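With one protein chain withheld, the remaining protein chains of the complex are depicted in position.
On to chain A.
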């Protein structure tokens, strides 16, 4: 199946941010991200008290790669899917859950966030985000980018690579 382009904007995007914010508040996590299965960040929120996050691109890419590998493992073992994934170190942890077929929820938390709460509210947030993603896929916006966009982009390519 060709990967659909998941685009969040307007009210759906605002709602996604609200869900991420609530997940941060309820779990005590530092960062909450909604990423697509290709590893691109669709929306993210940081707790006000949290230090500067690690590079979000890298975080999203690695988590998406890891989720894809986990999914492939599940299939090998005859399971439709392994859902949430929790990775825990001494101080930091990562919760990853499917937000439907096309997106993932990532919660980065530290040792002060109770794991039970992370799992409970993480699951709720993932379900809410899955519904938003489905809605976004059902009504994809038209992208009005024309030849002017392509020409300008080409000029930037020349500048970057020459």
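Everything below uses one rule, namely that contacts are C-beta pairs under 8 Å (C-beta built on N, C-alpha and C of every residue); 3 or more make two chains touch, one makes a residue touch a chain; residues count from 1.
Everything below uses one rule, namely that contacts and distances are computed from a predicted model.
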- Note on the structure: Choosing from "Gliding-motility protein MglA", "Glutathione transport system permease protein GsiD", "Transketolase subunit A" or "Succinate dehydrogenase flavoprotein subunit", the absent chain's UniProt record names it "Gliding-motility protein MglA"
- Can you list where chain A touches the absent chain? 1-10, 13, 36-43, 55, 57-58, 61-62, 65, 68-69, 72, 141, 143-146, 148-150, 152-154, 156-162
